[in-house]
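Every protein chain of the complex appears in place save one, which is left out.
Take a look at subunit A:
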Amino acid sequence: MADTGHGADAALRIKALESLLVEKQLIDPKALDAVVELYEHKIGPRNGAKVVARAWVDPDYRKRLLADGTAAIAELGFSGVQGEDMIVVENTPEVHNMVVCTLCSCYPWPTLGLPPVWYKAAPYRARSVIDPRGVLAEFGVEVPETVEVRVWDSNAELRYLVLPMRPAGTEGMTEEQLAALVTRDSMIGTGVPMAA
């Protein structure tokens, strides 16, 4: 397994790379600050939560989302790097979906932000395909034997977002209240939305 890079070594490497790129006039350091600002404050799982909540309250939007994820997500203003070609997969009483990238760390950035460390780690990537139910159990998700566990390996250029099932007892809730129930992990498939 390659060094995934953490701690002081990674920090040094990043500093060295940044210095080189700036010296060669490939980047303006302020451009890096702008990228960091975007991913710290604007692009993250609250975007995906808005998509999910909209799909829960608007059946036509749900249909568009499942038919053309990229276009439907763009309707809410989310698009771009690592979300250029999106597929949305829907959990149902018969199917529980779960997303992994076994080759590296492919993840739908516009809707979920940058991937958590565990998503990029070798154990999650290896075990999600051979023992998804074991991994799900460790995340506290028990999937009955009568339900199909469907793993999506985002190995190529498609990026996947799970549309979790709307929790029971949320009939009277607003779209905004519903979005607050949608967790990051529920959109990866390693969790379920919070209860109402």
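Rule of thumb we're sticking to: contacts are C-beta pairs under 8 Å (C-beta built on N, C-alpha and C of every residue); 3 or more make two chains touch, one makes a residue touch a chain; residues count from 1.
Operating definition for what follows: contacts and distances are computed from a predicted model.
According to UniProt, the chain absent from the figure is "Nitrile hydratase beta subunit", selected among "Carbohydrate ABC transporter substrate-binding protein (CUT1 family)", "Tryptophan synthase alpha chain", "Nitrile hydratase beta subunit" or "sn-glycerol-3-phosphate transport system permease protein UgpE".
Here the missing chain is touched by one residue of A:117, A:156 or A:194, and it is A:156. Shown as candidates are A:71, A:130 or A:194; the residue that touches the absent chain is A:130. Counting the whole complex, the residues of subunit A in touch with the unshown chain are 22, 25-28, 30-31, 33-35, 38, 43, 79-85, 87, 102-103, 110, 129-130, 132-133, 145-158.
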